[in-house]
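Have a look at this one.
For this view, one protein chain was removed and the others were kept in their places.
Here the chain labels run A and B in written order, and each chain numbers its own residues starting at 1.
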Amino acid sequence: MSLTEAERVFGGITEQGINNLLGAFFAARPRHLNYGSPGFVPSTTVAATQMGAIPFPGAPGGIDWAVQLAPPTVDLHPETDPLPPELSLGVNQLSVSTAVRLCVACETRREGERDPDQPDDYPDQPRDDRPPGKAKGTCFDLKIFAVAHLQRTFSPDGVVIVVDAVEIVDVEPSELEAVLECLILQILRAVLADVRLPLETLRAGAFSLTLTRGPEVENDQLEVYGNL
Amino acid sequence: MDTFDSRALGPTDTYGQRFMREGTYTYTVAPAGSGDLTSEFPYVIRVTNGKDDTMEQHTVVLRREDGALRPDPPQVEIKTGDLVSWACRQSGVQPYEVVGKDSFFSSGRLFNESGYAHAFGTPGTYIWTDSYGSGLSGAVHVVDPHCRTKDDIAKWQRRLKKGQLIMITGTKAEPTEVEIVVGQTVYFAVTKAPGVSISDRRMAETIPPWFGASERPGKRAQAAR
Partner (left out) sequence: MAEITVAIDEVGADQLLDTAIGLIPPQVASGNGALGPFVASYSAAASFAPGNVDLIAPGTIRIEDFQLNWSLNFSFGIDLSTFLPDFCIPQVCINIPCVGKVCTPEICVDWPTISVPVSISDFLQVTADFGLSVTLSGGSWKVAAVVQGIPSLQFGLVSAALLVAISAALTPILLAVPFIGPFLAVAANAILLAIGIGGVTGLLGPMLTPFVSGLSIPIYNQPQTFEALPVGGPFDPAVFITLDSVGASITSDTEDELVLEVDIT
């Protein structure tokens, strides 16, 4: 069977290729994996994106929080990386696996305050060297599995990963798991919506391609077809 | 097209002058157009009285030596009424004129009993005229012999032995028009004239004579030293 089939031009990138691209993306723009309120991210930089603190009455300055994701790894249909039984990979789908660290600030050191854990009488004990305003996070890590599909984007022609469902394994109670899955689904969708891969990049700049078919996921490859 | 001008002789030209009186006549051979600047006349024609009226022709061959044209022989002994002809047949020679110390005797300006011949090499109609403005003029029609075979070429080469004569008397030419084939010679015989040139009209219009048409024969003025 020919590669181009009924079209003039074929472009295909393997899941390893997509993972290499994602790795390069997040290495160059890590702020798309690191989010936090001012207690954790004083200002937006290449490394991290500042978000607003959660406002709450009685919590001056709001509740500081942070989310960090590990660079996601994709597995194109057919399934190679095992998924939790709650998820299954269909035709034209891909799985996304990553890890998420969620942090909430339990206390934020204010100007002039002394660290209550630091006794005055024991100056040689570890001091709290956090700068003023820096939050001390209480965090937990979660392994995340998701299934997604590819969607075409325009200007420029490209593809984006759209998450369909997320599964967190073994969090109790199940209602908490559901809340976290809902939260992370939205977070993951937002993060991956920023990762728009141009078709030209998926072809390493070879030839030209006006898309007439795809993107399709088949044989561990993302495939696009078109004319010159 | 060919160009021809008795003021500027080339390898296909011949100049002739009859000497009708006894005497010693000196001359030089100079680049065309520079004759009137000449002050030295190293070559000699000695004319002694002839016993009868027969005319003898003496041919002086001009050869390039050391950058100049030198006559061979440099001295000629002739009888009155004889004709001396000058010609240089070497190719690549700069146009020249034969300049006598006596100004009746010059290829640059033809007076009585002189002649100029030119062999035409290229087809065309050549209108000739006197560059000194006497009104003398005529036409030479040169035609292609259209040689296609060896016989044609042989026939043409035989024809080359025959020349065409144009007699010039005063400011009249007879005939005024002639027709020849490529390679043939036209001889302009000047029996009597006020000092004329036989010049392709294009040359006459482009290169006027240095001195005016009113100049008469006599001793040539010495150039400023």
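Keep this in mind: contacts are C-beta pairs under 8 Å (C-beta built on N, C-alpha and C of every residue); 3 or more make two chains touch, one makes a residue touch a chain.
Model, not experiment: these values are computed from the prediction.
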{"item": "Which residue of B:G35, B:G100 or B:G115 touches the chain not shown here", "value": "B:G115"}
{"item": "Contact partner of the left-out chain, one of B:G23, B:G135 or B:G163", "value": "B:G163"}
{"item": "Touching residue (missing chain; options B:V44, B:A68 or B:A87)", "value": "B:A87"}
{"item": "Subunit B, residues in touch with the chain not shown (by the definition above)", "value": "2, 11-12, 14, 16, 18, 54-55, 57, 59, 61, 83, 85, 87, 89, 91-92, 113, 115, 117, 119, 121-123, 144-145, 147-148, 152-153, 156-157, 160-163, 165, 167, 182-185, 187, 189, 191"}
{"item": "Touching residues on subunit A - with respect to the absent chain", "value": "1-4, 7-14, 16-17, 20-21, 24-25, 28-29, 31, 44-46, 49, 196-198, 201-207, 221, 227-228"}
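Criterion: only the chains that are shown with their structure count from here on.
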{"item": "For subunit A paired with subunit B, centre-to-centre distance based on mean C-alpha positions, whole Å", "value": "109"}
